[in-house]
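Here it is, the structure in full.
Excluded from the complex is one protein chain; the other protein chains are retained at their positions.
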Amino acid sequence: MRIFIQQLIFGIQLGSLYALIALGYTMVYGVLSLINFAHGDVYMVGAYIGFYACTYWLPFQRISADPHAAVMNIVLAVVVLLLSMLMCGALGVVIERFAYRPLRNGLGITDAHFWGFALSLPVAFHFHLFHKVSDGAGRFLFGIMWFLLIGVIVGYALRPVIRWISLRTVLSPSRLNALITAIGVSLLLENGGWLVFGPNPEFIGTMVPEKNFKILGGVIINSSQLAILVISLILMLILRHIVLHTRTGKAMRAISHDIEAAKMMGINTDKVISVTFAIGGALAGAGGMMVGVLTHVQITPLFGLLPGIKAFVAAVIGGPGNIPGAVLGGIIMGVAEAFVGGSSFSTYRDAIAFTILIIILLVRPAGLLGRNVAEKV
Amino acid sequence: MRILLLRVIAILVTFIGLYMLSQFVTYQMDPYYFQVLIECGVYIILAVSLNLINGITGQFSIGHAGFFAVGAYVGAAWTMIWQPMVVGRYSFLQMGTLHGDILNLLIALVLGMISAGMAGFVVGLPSLRLRGDYLAIATLGFAEVIYVLLLNINSVGGARGLNGIPTLISSGNLALFWIFLFVIISIVLSRNIMQSVRGLTWLSVREDEIAADAMGVDTTKVKVTAFVIGSALAGAAGVLYAHFLTGISPDIFSMNTSILITTMVVLGGSGSVTGSVIAATVLIVLPEMLRFLKNDRMVIYSVLLIVMMLTRPQGIFGTKEIGFPKWRRKQPKTEGRSA
Partner (left out) sequence: MEAQTAEDGGAIRIMSVLEIRDVTKKFGGLAAVSGLNLIIEPGELLGLIGPNGAGKTTVFNLITGVYKPSSGDVIFQGRRLNGLRSCRIASLGICRTFQNIRLFKQLNVLDNVRIATHLHTKANLLDSILRNTRLLNNDRELTEFSLMILRSLKLEDVSDQRSSDLPYGLQRRLEIARAIATKPKLLLLDEPAAGMNPQEKVELMELVRCVRRDFHLTILLIEHDMRVVMGICERIYVLDYGELIAEGKPEVIRKDPQVLSAYLGE
């Protein structure tokens, strides 16, 4: 019984991380019916931001008996969390702007500048124009300037090309196309991450003091686990508030109901979609940061892939586009994985997600909380 | 009668041509290029067979590596595990001679195709209830389950995989022959299906399922058949590849492979067999050609993929075909040149 509850707590903690990522999937799926395959990689970036912030950017102190340093570290950790959310939210917006919007609306002239910056990134890397902050602020800023300059030049050079292309492109919004684009973005982030972050696994040591609490019957709950649970819960409540009680949230719901009608009612759909990606990205960033900083998992540029897919599976289990569904799906998945992982079938852990998925899809094709909308003939 | 004669000639020419090419290439070609060529062949089979499911029938399967794996492992299991168990009783199954090797390869092919086809049947069933993205994720899930199973079954080597598989297809320098025989089979099969009235019903499922249903098309049967045939061909590719590589491990059949095959189909133009063939070749050869770029190449590859999707969403070929004689107005007779 004690082990059971212990596993259950672990499962819920794992599940709430899945739920955070799944929320991003489900919201994007809700507004665009798009499987944003790159979402798992945003989570990976979140973990790396956590890593860099903890090891290079912020003055974390070695954990010692000094209670002052401990408190300081906790405050810094919260800063890292916010930073990670901010940057991943921005990354989500960039991804949407860079790949999915042209897919939806066709390439436009403004995309030229966007692509210009995108292309200047590898160029800048290739010629080692970027410098670390630790190399000195001057060199760091100089690198950024180079990047921007190349980006502007390439962007202007691309304008005629894009104009030429956009006149010849027939928009054919196929699902398979959208999926392949998303896979392309995912590959770009993974391989880009491979270049930027390096292929070696990174490990964030213990930055935040940990403590074990005994609760009923000898069950131990770790302070990190507790933090993950509480932070996830807070974020979910904030999300709930945004979706239910703000204008943007209302617009999101309208778009997920019928994007064309929403457009006609004067909703700036592109803007709302951007916000959706920002929120999704921020949640994934929070998840990534917490995994990196609080659970001591080794992070690699590819480590977002599997959790990403499992989180999507969680979203599908709950019913894609359905926000409580994503949380439910995430928890189910986490708990199932915790129990399988703790049993003698632990090597089958990664298969359990998909087994649950296939069973649930066959029984309830629209997911647990999703509603089945039949096509009108 | 004339048609029959033409066909026999076509088949003979194909066989002899492939045989000679195979002999020639094995002796003349640099082993590295030969390896790339064989890989192209294998992926052409995979792309063309997935095109049957995704492109022609309009389903959304992105777990093709699962069927590939089933074929490869069952085929390898025959030559490494089951054949030694029965060879004592049936001595004609002895490997080592040319005809013994061919016989064993054929048995492996049949077993691999049947089991992959059965897997295709099982995966095809959800396609009756699931649409679009849901089906996609279910098929991906299936492939992932197969992958995890392979990692965990010790009798097929777990994560290390099976090594020392007899190189049956290279016996008599026939590797190229076998692979490209199946390439031709899968292309001709797709083309014949697309051109017949019954095959048109597959296209109708892609175009509009409800309308197809109203025209009396048994959409259930069409979808499951497409899945079975497509996955059986993928199974054949698996058997051939396993016996060419002589060593297989689950990593060859990971999610990346599934995604690669799907990309080939979309990049070539869903529904275009020509497109699948060309995209498969490009996606195998391009990374090899970009090798000099070292670490940047995968980044460039993914950017190219995105650019391609944004600028030519219908794929290289759209639904067009090269070399498929269209039905002609004045002369409704279509000559079969099939193998």
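For reference, chains read A and B in written order, and residue numbers begin at 1 within each chain.
Simple rule for what comes next: a residue touches a chain if its C-beta (ideal position, glycine included) is under 8 Å from a C-beta of that chain, and two chains touch if they have at least 3 such contacts.
This is a predicted model, so every value here is computed, not measured.
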item	value
Among B:Thr201, B:Ser249, B:Thr281 or B:Ser302, the residue in touch with the chain that has been omitted	B:Thr201
Chain not shown, touching residues in chain A	377
Contact footprint on chain B, counting only the chain that is left out	3-4, 189, 192-193, 195-201, 203-204, 207-208, 210-220, 225, 271, 319, 327, 329, 332-334, 336, 338
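Following the convention adopted for this analysis, only the chains that are shown with their structure count from here on.
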item	value
Approximate Å spacing (C-alpha centroids) for the pair chain A, chain B	34
Residues on chain B engaged by chain A in the complex (per definition of touch)	54, 60, 62, 126, 129-130, 132-134, 136-138, 140-142, 144-145, 148-149, 151-152, 210, 255, 259, 262-263, 265-267, 270, 295-296, 298-303, 305-306, 309-314
Chain A - residues contacting chain B, complex	29, 33, 35, 99, 102-103, 107, 118-119, 122, 126, 165, 169-177, 179-181, 183-185, 187-188, 191-192, 194-195, 305, 309, 312-313, 316, 320, 347-348, 350-351, 353-355, 357-358, 361-362, 365, 375, 377
